[in-house]
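Removed: one protein chain of the complex. Kept in place: all other protein chains.
Our next item is chain A:
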Amino acid sequence: MGQRIDINHLNIYYGNFLAVEDVNMHIDANKVTAFIGPSGCGKSTVLRTLDRMHEITPGAHCTGEVLLEGQNLYAKDVDPVAVRRDVGMVFQRPNPFPTMSIRENVLAGARLNNRKIAKSDADDLVEWALRGANLWNEVKDRLDNPGIGLSGGQQQRLCIARAVAVHPSVLLMDEPCSALDPISTLAVEDLINELKRDYTIVIVTHNMQQAARIADYTAFFNLKAVGQPGHLEYFADTTTMFSNPQNEEAERYISGRFG
């Protein structure tokens, strides 16, 4: 099942530079929430704080709270590695491990953590994850071929399969379709629609039609000027956001009269 996320007074820094200022947001369980906004406004940065990937960048840190089902991810005794098992992530560019086959890629989360798995369990997990990512029928006959031999769209669905194989409760997606053609994009969007039954999904996108198509809620991020911190400008359910936004900046951005 998906879990809800509450963000309270989140300030995100790169070194001394305040990149995103005072984000407060509630992300519903088993819903798709889209982050939109101009480049450099910090959507991806906010997304990366939700699974503690942000702090991998040297000097990057944040203050405030991110509560996953009431549990603060940034509490002192929380292990970031454990957080990342609970909150999966799919990246902009498909990034299957080039040294691994399709099967090994799906099993990477379990295998790399040194867990011994019986072959039958592994087979079940591979099939479950690949079926969940709508990829099973396309690759079931060549599971031992290298994962990077697939097409871009298939690679991205393989990455989604790899992420769900760890059995997270939240899936973060950082522009998952921006490197894909329209047909692959459609496949991934259909998949997102199915995945929200089991996961809470947060997706960053530059494509507003995409946000309108798949998201239940939409958050509009903005920044006052280049060099200024980004902030959450407006948060609403998607219908309101795109048909009747109660925020001038958001309305200007959505209708293309921005800047």
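What we mean here is this: a contact is a pair of C-beta atoms (placed from the backbone, for glycine too) under 8 Å apart; a residue touches a chain by one contact, two chains touch by 3 or more; residues count from 1.
Everything below uses one rule, namely that contacts and distances are computed from a predicted model.
Name of the non-displayed chain as stated in its UniProt record, restricted to "Phosphate transport system permease protein PstA", "Dihydroorotate dehydrogenase electron transfer subunit", "RbsA_3 protein" or "Cobalamin biosynthesis protein CbiL": "Phosphate transport system permease protein PstA".
Across the entire complex, the residue among A:Asn145, A:Asn193 or A:Gln228 in touch with the chain not shown is A:Asn145.
Here one chain is not drawn; of A:Asp51, A:Glu175, A:Glu189 or A:Glu233, the residue touching it is A:Asp51.
Only one residue in the set A:Asn95, A:Ser178, A:Asn207 or A:Thr240 touches the chain that does not appear here, and it is A:Asn95. Touching the missing chain, out of A:Leu68, A:Cys159 or A:Ile214, is residue A:Cys159.
Touching residues on chain A toward the chain that is not drawn are 51, 53, 56, 58, 81-86, 88-89, 91, 93, 95-99, 108-109, 111-114, 145-146, 148-150, 159, 162-163, 166.
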